[in-house]
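As you look at this complex, bear in mind that one protein chain is not there, while each of the others sits in place.
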Amino acid sequence: MKTYILKRLLLMIPTLLGVTMLTYFIVRLAPGDPIEAMIRNQSGNIDPKAMKESADKIRERLGLFEYHFLRDRLYGPEKEWEEKPTGAVFWVTDAADKVASAGVGYVQWFARLCMGNFGESIKYRTSSGSRNAILLIIERIPVTATLNIISEFLIFVVAIPVGFAAARYQGRWFDRASSFVLLVLYSIPAILAATVLIGFLGVGGEGLHWFPIAGLHKFGYEKMDWGASLADLLWHTALPVVCLTYGGLAYMAKMGRASLLENLRADYVRTARAKGLPEGRVVYHHALRNSLLPMITMLVLTIPGLIGGSVIVEGIFSIQGMGLLLLEASKAYDLALIMTETLLYGVLVLVFLLIGDILYAWADPRVRYE
Amino acid sequence: MTKAEASGRVTSGVAGRLGRFAGLALLAVLLAAGPCRADVMVPAFTPEQIGGTLRGNFNAEPQTLNPLTYKDLYGRIVNEYVIEYLIDRDWDTLEFKGILADRWEVSPDGLTVTFHLNPKATFSDQTPVTADDVVFTYETVMNPKIDCRNVASSYEDCKACEKVDDRTVRFIWKKPFFLSLENSGGLGVLPKHVYQFKDPKEFNDLNDVLVGSGPYTFSKGDWKTGQHLILRRNEHYWGNRPSFDQIVYRFILEEQPGVQALLAGELDVLPVSPEWWFKLRDREDVKSGFNLFRYSTPKNGYNYIGWNNERPPFNDPRVRRAMTHLVWREQILKHMWYDVGSIATGPFWSQSPQDDKTIKPWPFDREAARKLLKEAGWEDRNGDGWLENAAGQRFEFEFCSASGDQLTRDMVRVIGEEFRRMGIDMHVRLYEWSIFTVKLDNHDFDCIMLSWGGGGVEDDPFQIWHSSQIADRGSNFISYRNAEADRIIEVARATLDVPKRMELWHQLQQLLHREQPYTFLFGRESLRLVSKRVKGAQVHKMGMFPIEWWVGKDAAAPAEGKAP
Partner (left out) sequence: MSSLLPTTQSGPTVRARSYGDIVWRQLRKRPAAMVSLGVIVLLAFVAVVAPFIAGEVPIRWVENGETSWPIFRYLDNLEYAGMLAFLLVLLLPVTVRLVRVRAERAATSPFVRALFIHAAVWLTVTAVLIAVRTPERRYGFFLERVGEAQSAWFPFIPTPRHPGYESLAHRDKAPTWRHPLGTDRLGQDIVLRILYGARTAMTIGFVAVGIGASIGVVLGSISGYFGRGIDLVLMRVAEVFMFIPQIVLIIIILAVMPSWVPQLWAVVVVIGVTGWTGYYRYMRAELLRVRGEDYMTAARALGIPTWRLLLRHAIPNGMAPILVSATFGIAGAVFLEASLAFLNLVQTPSWGELLNDGRQHIMGTWWAWGSAGAAIFVTVLVYNLLGEAVRDAIDPKLKI
């Protein structure tokens, strides 16, 4: 087992390198200058020359630089061009230059990462004013985690009883009704659910004004005591949590049903029944316990998926979590932020997959990893 | 004055500082926030009127509050509560009036402007405002290492700023310039003892230090990212005592939640888009709880379709005018802008004397367009429904815009459809800003839909229309080249006689109207909902100014401070 874990951890390294490298190259080679676009988009600066200067100053501050080793050799620095060179040779040189600069940039990024420097965001600041990418993300983790923990909890609490009940009474009305309802739930897109919930239940919408539709807190929540603060949080997260939960819930309930059915059909259950054990004991003591463990494993495996899923939900409800940060960072080509978030996401997925596999082996002694 | 950043500097340089390149992506934001200025014109409040909190909203977080390097609208709004100018325009008469300077003189040749500082004026830390501070500010602005090129370009023709004595400063200009008084007086004075720096980088990195002589103050801990920003009353303000204890701006990034916060009583004032305005204005709860304001200010700007004047077929004025005839501005204004705004006929603010009121916008007229296109050689020669020129080339072009907001996309679709019905093979392309800016810089487009924001009471058209601004990433990116226009602009800028200058501006506008380098679309308006809890809100010619509002000591702010 130990060797297995070690091997898995070692295999993580090339994967993470690949993930970061691919992301870095794609972002770096995308056309357009993210810094200039940000300045223009935010400020509507009129003066292109002034903007170029500002962009250079920001670049200097962030330690980003343009690498034109090849091009400068052949054509001189861009500032001194009278007009933009054309022709295939220039095009090739320029392209090679871009790739080379991305390569150099990646190595630099990696070197800085090894020293614990995640780089600075060009667009965002933490509440203490830092632009450090990892701090920015750490600041937002609680938000996404809160949403996902509430959601996972609900999934676990609702899906497993429903799934098991459906399996227990396989083929009866509850099973049929629940599978149908679950399939329908599973097929409702989150965007539709969010639209309907916001429209009909959201404050300021056109229906019942029950739930707030943006943010996680009321203004001035810091002054509340913890009970009121918790109630406020639950009240604010109600709609997004519903949107995050129902899909996973349907999926888990289906899995729970399948898992219990498999156990109920297993030989040991037949043996138990043949021995004359009461049906309740057979089901609840043997089969249920055996099917619960794979469910937990499954739940662990869905966690990374939830983080991905919260991009859309956070986007719709303007919740300042990791998902929205990733979305905004991608739109702005905010390199350091995208890289850090991708890295973190990759590590999370890998770790949870590993935990899932280990749990699986632990739950089922027949599974052996070498 | 090679850079006409000054063009935007009519109201005390604030607009110029913001810059005027407002993409349509910004439209909602600009409409939303509108001008919202606070300066010394704090009225005298009675003791009962003083107290309470004003709660507003920002649609985006400011990048920085640094008084020179900020570039966004929200940085500007915060700055205007804290930093004061030497002189400013009166809100209603549009005449200049003193703020930090109580007197000023302009030499007859217009080259020297002298300001006498108000002896009472102090910064919020009670140190007096002196000539040294003014000179320090000027020198910081002109320091090439400071990231404020957009401010500095207002002073490119300024030779020097000199201290005459402790309370007197003199600006010396290289040549006569119609905005010399306005630009000189529009310098926002910074306290030297706070901002002094050794390394310019140190100054550029100051994000949350904002100290000035204005009626409100900002202190570091009052900006909580993602939540709110608080301005507090300057207890030592040298003028009348400001009314609010504090002004809180929350960061609600999207419009719908903003409206909901307003309706829930969590905000006192909210700028809204025309669409929401239209939706809200007839609701009973809105009518009873809020005052609705609608106004136009010089900073609203206008939007337009810019034709690449260097590329055929848009190098032909007849073609450009035909295109204008195909844009049914009345219909778009009525249905897509909810009638908020006015049809623009030129680059100037419609309420400024600079604007020539005799010009009537080109009407929507398919026949006239067809005729003009035919004159220019474009007609359907082979019966396939598309227009061709004599060489048999099809009239084909790409209509670009930034893929910002829905209104832009909708307008591009609707306007473009009419072009296609006329037989012009048009493709719509929406670009992300990062790519769009590159296309703009390289003049690599056929036609673009964009907007200029924040002009002035008297606007300097040099930067946008003078042919010297085509090259080197200038703002004349549509490459408009007209010797007559160049001449008018040059003469007018050096003309200090007002009626004569206005005459020249009218000539320029007529020329632009005939040539249609842009199809001018709409002058924008600001819309704002203000809670009835807030008293004294009114519209001036220059816009609305929260500085003169009050809620009173006892007015409880609902949904705030209820908790223990």
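Going in written order, the chains are labelled A and B, and every chain counts its residues from 1.
One rule holds for everything that comes next: contacts are C-beta pairs under 8 Å (C-beta built on N, C-alpha and C of every residue); 3 or more make two chains touch, one makes a residue touch a chain.
These numbers were taken from a predicted model, which means no experiment stands behind them.
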Full-complex touch with the removed chain, picking from A:102, A:147, A:160 or A:190, is A:190
Check the options A:108, A:229, A:302 or A:330 and report the residue that touches the missing chain.
A:330
I need the residue numbers on chain A that touch the omitted chain, in ascending order.
11, 14-16, 18-19, 22-23, 26-27, 29-32, 183-184, 186-192, 195-196, 198-200, 205-207, 258, 262, 308, 311-312, 315-316, 326-327, 330-331, 333, 338, 341-342, 345-346, 349-350
What residue numbers in chain B mark contact with the hidden partner chain?
256, 275, 279, 328, 331-332, 334-336, 364, 384-386, 403, 406, 409-410, 413-414, 417-418, 420-421, 423, 425, 429-432, 434-435
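By definition in this document, only the chains that are shown with their structure count from here on.
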Centroid from C-alpha atoms only, then distance chain A to chain B, rounded to Å. What do you get?
39
Note which residues of chain B are touching chain A in the complex, please.
3, 5, 8, 18-23, 25-26, 30, 60-61, 63, 69, 71-73, 147, 149-150, 153, 201, 204-205, 207-208, 224-228, 250, 252-254, 256-257, 259-261, 263-264, 266, 432-438, 440-442, 452-454, 463, 472-475, 559-561, 563-564
Considering the complex alone, what residue numbers of chain A touch chain B?
30-34, 36-37, 39-50, 52-54, 57-58, 61, 84, 125-129, 202-205, 212-215, 218-221, 223-225, 228, 318, 320, 331-333
